[in-house]
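Take a look at the structure set out below.
What follows is an incomplete set of chains from the complex, kept in their original frame.
When the chains are written out, they are named A and B in that same order, and each has its own residue count from 1.
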Amino acid sequence: MTHTRTVELEGHIIDSGMMQQAFGLVMDLGGEFDVEQFDVGKQKDKTSYCRMAVSADDEKLLQEILHELHQIGANLTEPVDARVEPSPADQVVPVGFYSTTNHPTDVRYEGDWLSVENIEMDCAIVVDPDGPEGPRAYTKVLNSVEEGDLIVTDEAGIRVKPPERPRDSSGPFGFMQGGVSSERPSDSLIGEIADALRETKEAGGKVLVVAGPALIHSGGGDALARLIREGYIDMISAGNGFATHDIERGLYGTSLGMDMETMEHPRKGHKHHIYTISEVIRAGGIAEAVEEGLIKEGVMYECVKNDVPYVLAGSIRDDGPLPDTITDTIEAQNAIREQAHKADMVLMLSTLLHSVAVGNCLPSSAKTVCVDINPATVTQLLDRGSSQAIGMVTDIGTFVPTLAEKVLDEPAE
Amino acid sequence: MTHTRTVELEGHIIDSGMMQQAFGLVMDLGGEFDVEQFDVGKQKDKTSYCRMAVSADDEKLLQEILHELHQIGANLTEPVDARVEPSPADQVVPVGFYSTTNHPTDVRYEGDWLSVENIEMDCAIVVDPDGPEGPRAYTKVLNSVEEGDLIVTDEAGIRVKPPERPRDSSGPFGFMQGGVSSERPSDSLIGEIADALRETKEAGGKVLVVAGPALIHSGGGDALARLIREGYIDMISAGNGFATHDIERGLYGTSLGMDMETMEHPRKGHKHHIYTISEVIRAGGIAEAVEEGLIKEGVMYECVKNDVPYVLAGSIRDDGPLPDTITDTIEAQNAIREQAHKADMVLMLSTLLHSVAVGNCLPSSAKTVCVDINPATVTQLLDRGSSQAIGMVTDIGTFVPTLAEKVLDEPAE
């Protein structure tokens, strides 16, 4: 093991599992470690510190190990600058480029630590030495990389700070850590999510709702519309199907001949679906259709009336689509990215596709709630990395109305 | 195709799908049919009639086909008596014994049609020629068959009448056939189940609840206890785990150190579980533990206080068990059978094992509601044959409280 570098970890590295992960990574990837210093936090509010030398048989493997250690917050000790290399062509990264986590990150440039702006996972970090206020660093997704961009490579000179598992119950999501103590767990958990939503708004935070069509089918549309009307939702991220079903329900109401309870016969009554889109196209768009009185209620109606911006991202299974739908997936990602970067709290409601897309752009500091009746969907979303995320496997058709009642502290209209 | 018999079908045989099934069965099994008469119901409230000759290459295959046709209500036209044969030994049926469906069934004996008592699927039919009021026929499960019992064999002389799909909305479950029209489907579907529950009680019917431990873990226990206290539940069918978790929750409340939200770490806090059982054993049973003040609240408490009989059936994964748990599975089946035969409406809540056991004993006329967050469980239960069953894939932790609110027409305590 002739190739060695020294990394350090600091914080609640034992109770957050960081230490375990670090030891595990090194061993799983075939490296060795030698702990040079280990100061354990003697009480629960004391942080720990570990410095260890990591070795591997060749430089490539060592880099691999260091890369993975980085992802979890083990940073190189050496006070060296990050290496930067110009991008050889548009949308092409240099060999060994540094791929970001979604955790707060600093890069060292000419002796100074720059905080990386708009942190988001799986991006390149670009250093701009000539920012108006001095050097700056920010993330770029691959398709935004331009020839000549100074891209950070390797792992040296970079510090990652994963949020630690909060131990006390003071934060909005503190309730998840202490165990659920209520007598009516599902109900009380929704109550605590309602509290977190209210607290986020009271603190001036922004709430983003990511919603799938099942929310409309299962009867959650009215409750979401109400939350928008009352000012609790700042942004909506959805797809063409969500908006169309919502509008169609307003246009055709209960006579629409489809089974709103299940997704099992999704084609029944499909003529209304196409005609709804056609009518919105005729009007010129959703806002225009609201103005001319075609759309009189629902989630999209409340968005227009209350100036709540929405992003409708296109997908290859869309009908139509509506004029408001962004059909280019790169453009749609950029619009989603902008929303995600503003969000302090995100409710992901019954959509895997859109939730993954939003989740890809979220920093790990955003509070996230994932709700779906399918446990696999909830698990997959929680696995994607926000340490502030909580999941709930429940019926969206009872979740949203119950949430609205609890947030607004009054029964359903 | 030299072996032929004639069967007839009558009723709403087209819109109930019976006709389609009959044609399909004959073809799938390699037989032939020749429709001799077909009178279609010209309007929706008119019944249809079909008489057809069914042929097969050999008698064995023909019997196979006739057996399957029987299951769906196609009866032999010949006005012959049913064949009976004495059982050769205890728990042994004669070759070619008739295996029941769960539909109302008649057997022809000495020229008279006897209605089969206690109809239940997969049983033998025993004819007792010397009943006090004349000949009678009733079902016996295999393990109750005694040597010499006169067992019905073959398919002749038997009439099966599957309940037809109700077309109008007048019945308690009529709401499922007409599509769900409410603006809040999950919520409104629970409302309609609440209506059906109230109507069943008002009509003097009996309501059986089949419940699994997840009901307690997800926070539905208080609401079920309340429904029992208010007189809406007549019988409980559950297992040792359900009762123990319910009692344990009363004994240890919220300090029990386990995650009541999930089943994911079922062993945590398990000492309380064992100790709860030990304490009930010490007291001599659940009723005694209520009397001596050990158990002060919960589902089992309300059962004891309100004289609601319960069956706790044992399983090989049980701890303990409680003294009230019936550890012999045959005895437990008999106790379940007795409950099932009395029930007019059955709520199957978050338990596959107990729901299957109860469902095995239910006649197809019992109204059944299956609720589980796992779609596979709901599907499996609905597939087992009650044409009056409806399923709902939802969170039991929001379902039971919402149901209680709607039945009692007042918010949670």
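Heads up, the rule we're going with is that a residue touches a chain if its C-beta (ideal position, glycine included) is under 8 Å from a C-beta of that chain, and two chains touch if they have at least 3 such contacts.
All values derive from a computational prediction rather than experimental measurement.
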Where 2 copies are displayed, count of copies in the complete assembly: 4
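The rule is simple: only the chains that are shown with their structure count from here on.
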Length of the line joining the C-alpha centres of chain A and chain B, rounded to whole Å: 45
Touch list for chain B against partner chain A, complex: 179-190, 217-223, 254, 257, 259-261, 373, 393-395, 397-399, 401-402, 412
